[in-house]
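Below is one structure, written out as structure tokens, with a few remarks after it.
Only one protein chain is missing from this complex, and each of the others stays in its spot.
Labels run A and B following the written order; every chain starts at residue 1.
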Amino acid sequence: MAHAAVVSRVYGIMAEFDSPEALIEAARRTRVEGYRRFDCYTPFPIHGLTDAMGVREAKVPWTVFICGLIGALFGFGLQVYTSAIDYPLNVGGRDFISWPYFIPITFECMVLFAAFGAFIGMLAYNGLPAPYHPVFNVPQFVRASVDRFFLCIEARDPKFDPERTRTFLQSLNPISISEVEA
Amino acid sequence: MSTVNLSAEQVRSTIERARGTALTLGIVGLIVWATGLFTHRDLAFQGYHFAYVFWAGLGIGCLGMALLVHVVRGKWGQPLVRIFEAGAQTLVPFMIIFFVPILLGMHSIFEWSHPEAVRNDPIIAFKAKYYLNLPFFLVRMALYFALWGYLTYLMVRSSSQQDAAQDPIEAEFISRQRMTPAALGIPFYVLAVTFFSVDMSMSLQPHWFSTMYGFIFATGFGLTAMALATLLVLLWREVPPYKGLVHFEFRRDWGNLLFTMTVFWSYVSFSQLLIIYSGNLPEETSFYLRRNMGGWHPVSWLIVIFHFFVPFFLLLAPRTKRIPRQLILGAVILLAIRVIEMFWEIKPAFSEVFSISLYDVAAFVGLGGLWFWAMFSNLLKRPLLPQNEPRLQEVPHAH
Partner (left out) sequence: MQEAIRARVVQEPPLFEGEQTYERITAQIGDIPFEKHPIGWTVMFGLGFVGTTLLIFALVVLVAIGTGIWGINQPVAWGFAIINFVWWIGIGHAGTLISAILLLMRQAWRMSINRFAEAMTIFAVMCAGLFPLFHTGRPWVAYWLFPLPNWLAMWPQFRSPLEWDVFAVSTYFTVSVLFWYMGLIPDLAAVRDRAKSHLAKVISGILSWGWRNSAIHWMRYESAYLLLAGLSTPLVLSVHSVVSLDFAISIVPGWHVTIFPPYFVAGAIYSGFAMVLTLVIPFRILYPKLREYITMHHIDMMAKVMLATGLIVFYGYMMEAFFGFYSAAIFEKYLMTNRMFGPYWPVYWSLIFCNGLVPQSLWFPKVRHNLWLLFIISLIVNVGMWLERFVIVVTSLHRDFTPSAWGMYGPTFWDWATYIGTLGFFVMMMFLFARFVPMLAMAELKDLWYRLYGHGGEHNGHPKTEAPAPTRTGGGA
């Protein structure tokens, strides 16, 4: 009973590091140790960190590509429908489907849709906007946007155990370790 | 201090063999072509003109890319730069010698060189008076080749000096010193390419004109050179000194550069089409009219598909740059379509109906064989990679 209450109250355990190298090494060892539900927090994107964490995905590029295709089809279709089907308009004796004239707007629609795909896709996959998140409960965490590098093993990880996880994190030589309240 | 062991350059034997084949092909091609001089004089010279513009254009493109590499001094250009320089060295004297047949065939090639055309057509008469006449044409050609030869000489001399540099600071110093002539050379180079394309290609249809033409040709030439150099280095990727060098970062940069140049070429070409299409003025539409009639229309669409859509999607994919064979495929497609595109620029001026003559092919193979022979010979004269080049020795990031 008591144990379950503790687990539900804890989001995870967070370790603080002072350099990107230390964090990359910590992430690699955390993964080797068998943890899967953990995340790192850094003031700027660090090359090779997600590789060390074992995270790989290409959802955003595909979203952008598909949005771009839809945009291009929409742009071209819109012009063909309006100028050749719904209200055929003869402009200077050109064909109704005068494709060279339709390229600019087709292109613009492609870019517009793809750009929204990139922006909204990035936010959506990241679960943003997030009005509340437990990691902010750690007082030192304000420095995640300045000069500190954090690693948080989450309580929902099957391997998570308050004691053993803490001991493991201790072995990574962090500056500090804190429990993250949910 | 030398960074690459010359004896380890196994690729030399490969190149020497390729050079021999090229020479044979070149001689056979030119002999076949020469038979045409007695039977179909006009056709033969017109075929030769197409071949000349393509292969000279490749040399010109190589020079442009060499200048670019020496100005921006990017890492991506270092494995390719010797190929660019060797290609540029074909311009003088090789391409000057092979200009002679054009001179002999002037009347078969250029309408403006016909006195009766000048007499009967006020527009040609005006142009022939001030610009399109033989003496001025020769003076201009001499100027272009003098400029290109001089720039090539400066680049090759400076990069050879860097090969022989004593210490890294001297090497860096020489490399930086080269930036100024390269940067100053580019504007003159582009002007020369523009007027070369006007003289050799635009003036085949003497009524037609387009201010975009120089951009289309300069980009096209550069693209051909870039595709060729990428192809060669990728083919030799398992042989020293290239072995172990052609890692992902290079392939990505080359793929992206090919992509950019393809898209830019498409952009300028489409802009020209759109503006002429909308203006619909008879003196301008003549260019596209010819290329959309008499069997040329499918060729135009071939170019749209293989000069834009196919390389666009192929080179856009990150996968292509990860797998060398896919990038080779991209480079081959681009080289092939560049040949077709150049044919499409030139041949319709001679023939309203689609046709390929034996002499087009023979001249193309013949001159091309000799071009490769000359280029490979130049390439073998020096180390295949720039020596004392710190940008080549930076450790690549692991991927």
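We take it that a contact is a pair of C-beta atoms (placed from the backbone, for glycine too) under 8 Å apart; a residue touches a chain by one contact, two chains touch by 3 or more.
Quantities reported herein were computed from a predicted structural model and do not represent experimental measurements.
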{"item": "Per the touch definition above, residue among B:L103, B:I123 or B:I305 touching the missing chain", "value": "B:I123"}
{"item": "Contact partner of the left-out chain, one of A:V32, A:L69 or A:L123", "value": "A:L123"}
{"item": "For subunit B, the residues touching the chain missing from this view", "value": "74-75, 122-123, 126-127, 130-131, 169-170, 172-173, 176-177, 184, 187, 190-191, 194, 198, 209-215, 249, 252, 256, 259, 263, 267-268, 271-272, 274-276, 278-281, 283, 315-318, 397, 399"}
{"item": "Missing-chain contacts mapped onto subunit A", "value": "19-21, 27, 39-47, 49-50, 53, 55, 57-61, 64-65, 68, 78-79, 82-83, 86-87, 89, 91-92, 94, 98, 101-102, 104-105, 107-109, 111-112, 114-116, 118-119, 121-123, 125-126, 128-133, 135-136, 142-147"}
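Note that only the chains that are shown with their structure count from here on.
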{"item": "Gap in Å, rounded to a whole number, between the CA centres of subunit B and subunit A", "value": "44"}
{"item": "Residue ranges of subunit A touching subunit B (in the complex, touch as defined)", "value": "47-48, 61, 92, 94, 100-101, 103"}
{"item": "Complex interface listing, subunit B residues touching subunit A", "value": "270, 273-274, 277-278, 280, 318, 397-398"}
